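If you scroll down you'll find the structure; I have some questions about it.
Some chains omitted; the rest stay in position.
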Amino acid sequence: MTTAQDRAKILVEALPYIKKFYGKTIVVKYGGHAMLSQDLKEAVFTDMVLMKYVGMHPVIVHGGGPDITAMLQRIGKRSHFVGGLRVTDRETMEIAEMVLIGKINKEIVAQINRIGGRAVGLSGQDDGLFEAVKKYRIVRTPEGAEELADIGFVGDISKVNPEIVTAIIERGCIPVVSPVAVGAGGESYNINADHAAGRLAAALGSDKLIILTDVEGIMADRSDPSSLISSIRADEIALLIEKGVIDGGMIPKVECCLDALASGVQTTHILDGRVPHSILLEVFTDKGIGTMVEK
Amino acid sequence: MTTAQDRAKILVEALPYIKKFYGKTIVVKYGGHAMLSQDLKEAVFTDMVLMKYVGMHPVIVHGGGPDITAMLQRIGKRSHFVGGLRVTDRETMEIAEMVLIGKINKEIVAQINRIGGRAVGLSGQDDGLFEAVKKYRIVRTPEGAEELADIGFVGDISKVNPEIVTAIIERGCIPVVSPVAVGAGGESYNINADHAAGRLAAALGSDKLIILTDVEGIMADRSDPSSLISSIRADEIALLIEKGVIDGGMIPKVECCLDALASGVQTTHILDGRVPHSILLEVFTDKGIGTMVEK
Amino acid sequence: MTTAQDRAKILVEALPYIKKFYGKTIVVKYGGHAMLSQDLKEAVFTDMVLMKYVGMHPVIVHGGGPDITAMLQRIGKRSHFVGGLRVTDRETMEIAEMVLIGKINKEIVAQINRIGGRAVGLSGQDDGLFEAVKKYRIVRTPEGAEELADIGFVGDISKVNPEIVTAIIERGCIPVVSPVAVGAGGESYNINADHAAGRLAAALGSDKLIILTDVEGIMADRSDPSSLISSIRADEIALLIEKGVIDGGMIPKVECCLDALASGVQTTHILDGRVPHSILLEVFTDKGIGTMVEK
Amino acid sequence: MTTAQDRAKILVEALPYIKKFYGKTIVVKYGGHAMLSQDLKEAVFTDMVLMKYVGMHPVIVHGGGPDITAMLQRIGKRSHFVGGLRVTDRETMEIAEMVLIGKINKEIVAQINRIGGRAVGLSGQDDGLFEAVKKYRIVRTPEGAEELADIGFVGDISKVNPEIVTAIIERGCIPVVSPVAVGAGGESYNINADHAAGRLAAALGSDKLIILTDVEGIMADRSDPSSLISSIRADEIALLIEKGVIDGGMIPKVECCLDALASGVQTTHILDGRVPHSILLEVFTDKGIGTMVEK
């Protein structure tokens, strides 16, 4: 049981961290398990609102793959695959936008507002926030040659116009951003949410990029929970990939971190979204939650 | 064929209208046929962008019934009816939000941006724009008594917090607003788009409310196209309803106009959305397009 | 021992209080034991800095009687007494100003700065912050008549010009104010610090006035520590004074609270300055620290 | 006859031009025939007001030679000539200022205001807008030597202080500027209006300089109306002068264009002021009116 003095002590211990991040922008990629459990959701959004009140500027970029898949099944949409990847045809993209912007984004906005924050939802179409170019996939033909396969409305961000995000921040609101971008002809593209978060963090000149994952962080030995790497320098990453310590789905996340660092973001973090209030613990304490990648 | 001098003449003739509405806010309820034809869409959004560039502040509130119905059919959702009205259960509301915010709103934003305007999408959840109370339907029991039937997540706007709309306007952008509101517990409610447009026009202190419909306006004799009533005073409406001149779906539209006028909007217009550029013709010329309802 | 999750929980529990007082001005009368112990000093100033960082606007008004007495002894200054009160002659006033402004105020400023806040010291002379009228003491002559005795440079605040305090607040600094006021002829007057804090809270439109004392608060029965009155309405005070429950040095403090409440301050608090972080506990938790006097 | 849809079409076709020049400053040298016919005046000022309302910043610099000559005749003032040029003695300069500032400028201001714009007149004396140095004329003596002849109060602009013009623009007004400048001793100098317009356009960082003339533009063959050169690059001008295609009064106008282009003005135009609304046609359409000189 914590006494009143314990409470005071803990609040006081948060002061150096509050000072450190005062007025700083912090982009959080929100995805994975933290989107599934109601308790974890509450914890994430409460952390956001708390950060906002103590003078930081949190920005959320959310994912949403499982919800899109569920909706596609619900309408009986069959997916085509190329080189192991689902092709995002026009109908799939339409469903993806509906789910991301019309469902997930608005649920987040609603929950933040309910907790007492003020959130505003945005997608990459709004004031041209994210501009994209179409992405192609290299596949191997039966004859063994490489060729570019069209995987539909999947894009890479070519330009970020962050003014609308800044305007929302300055109004005292928390921007909640869906990973959709706009092509040269006005068409929408699905973009990877980690990638969107990294690019937005860079464009905003953020201090910190936090990527919520479903693992504890980067582990030196994945079978040994005590081998979590708390902190690693950007230039040490290549070796770990080569050694296979970093592999699979962790590689693109780490690459987003490296990109963001190269564009001026101060520190990047791969956090365990399954731990309640992991963001708050990362920002307000010096407990080693997850892995920090820094320059 | 128009000569250069004709062109000059027409531009010059627009000047008095441009002066008249300079700096004024104009809320447009966008719905019906104008949402179906690509040419009519282009015309409506071009009118919006033109208005913005010549110093007016257009705001769009869109509808979307047919798209919601289509999506419900697509997922095989059966609707229950009470007193002739579809009950908006949680699943129906979820689909409605996805379609309104994730599909229709973003398509409008994308098209305005493509034409060269700068649009930002909003729903009633964003910064608490529309607050709602649940709406009930009075039904007659088999025994002949009246009772309130629960028709689910259908609401009436209880409060408008228009600051986020104003902020978007001041940034030089065109706000595009979905008719969704937020209840006391954070839940979303479907609201009638005419109603949303009227209430938003009132809250913004707009100069003009324009409701796009699929008819030419209010007709003294619906079988006679030449009987269009160009202009009518608010206090003459009651008699026309009594006489049956105004009936059916026109009644709620006219009521939105009366509400808006009572809250300070200067003039309200019921325009034929099937005529290309009907908004532009209404705003920039003195040609009688549709019916103006004024105090 | 508190775990990481305990820490998170306590921070999260502070959120409603942070929201409640966001952007609000809180005037703290700092005096008594809290000025003597280095640990208590640290705790008080840390609380101030924390409040500032989470969006509140703390203002300190300090006392300093014991230091003045010590300095007078040190220079061998004999005091004259009238009606039991020390007469503040010109020399005494000069010493009082030196000690209050040149010693106590600057020590507070220095310590707040050292903790990481930004403090600026002010006295009532600065930009005419406190204007005073001379105070007289009614004494009884040997013959039994009442007469006004001159007790020197002791004053009551006749006007507060709080603009300089507001300017300091808006610069992100914590104002530290000495209880000295300026008379019509430019001369300085010693003023009671509780009185100064109350009047300043009123002039600033503060949300809260906190008076640090050396008792636990108002006790229903001073021999019974469990009889602390947590909360009392302004209109119940008179009865308690009549009954003798409130007496002695507590009476002027309570009167400052009543004055401040009458001028629009929302709540006033008599806190035990001997408890570390009593201000923080009052502001950030709902633990009953001291006595709240409200309307 | 134009139908409503024609009108809509023409307004819509103006949109790209409105977008292109939104917020841009456009300096118009107003002179020649356009100053004589009441219809042409109306057309020019209406174009100005329309440009202002759709977000551009028009600035007028006017000429006035014929009116000055008329006034000199009226007072029976004999002019002296040196090397074929009228000497502007003190009395002539006084008359010139009266006519330019007290008559022509104020008539323009009055007419713009009457059309619904808001105009403010300025001369080069106001807040030191135009500073001048005295200009000399090289003449050949009877003995065949060259010498500098004093032609009185005729000057070249040595410095532009455009802040007052900018202030007038930012207030939503149209500045109307007389071609008078101030010498080092405070005396006034007559300056060429084309020259004043070009220098002001450069100092304001204008997007466009338009010089109204009494010819159709630069003609490849002046006897053939179809030989109008619509567009020409600055570096092609020298050759045309050498060939005699550009000669006489057109040379100084072309030189003003070259100077303005060299100082950062985007495009310059020599327009036929005898065509009603030639400015509007130039700015709002892509019809070839006159000659554009660009980098």
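Each chain carries a letter (A, B, C and D) given by its place in the written order, and its residues are counted from 1.
In the analysis below, a contact is a pair of C-beta atoms (placed from the backbone, for glycine too) under 8 Å apart; a residue touches a chain by one contact, two chains touch by 3 or more.
All figures in this text were calculated on a predicted structure; none of them were measured in a lab.
Peer 1: Full complex copy number, with 4 in place?
Peer 2: 6
Methods note: only the chains that are shown with their structure count from here on.
Peer 1: I need the common contact partners of chain B and chain D, sorted by label.
Peer 2: none
Peer 1: Suppose chain centres are the mean of their C-alpha atoms. Which chain sits farthest from chain D?
Peer 2: Max centre-to-centre separation from chain D belongs to C.
Peer 1: Between chain C and chain D, tell me the centre distance in angstrom, where each centre is the average of that chain's C-alpha atoms.
Peer 2: The mean C-alpha positions of chain C and chain D differ by 70 Å.
Peer 1: Between chain A and chain B, what's the gap in Å when you average each chain's C-alpha atoms?
Peer 2: 36
Peer 1: How big is the gap, in whole Å, between where the Cα atoms of chain A centre and where those of chain C centre?
Peer 2: Computed value for the inter-centroid distance: 48 Å.
Peer 1: Which chain D residues touch at least two other chains?
Peer 2: None at all.
Peer 1: Testing understanding: with touching defined as stated, what is the shape of the graph linking the protein chains, line, ring, star, complete or other?
Peer 2: line
Peer 1: Per the contact definition, I'd like the list of chain B residues that touch chain D in the complex.
Peer 2: Per the touch definition, chain B meets chain D at residues 2, 4-16, 18-19, 22, 43, 46-47, 49-50, 53-55, 116, 276-277, 280-281, 284-285, 287, 289.
Peer 1: In the complex, go through chain B and note every residue touching chain A.
Peer 2: Those residues of chain B that touch chain A are 74-75, 94, 97-103, 105-106, 109-111, 113-114, 118-123, 125-128, 163-164, 167, 171, 173, 180, 182, 185-188.
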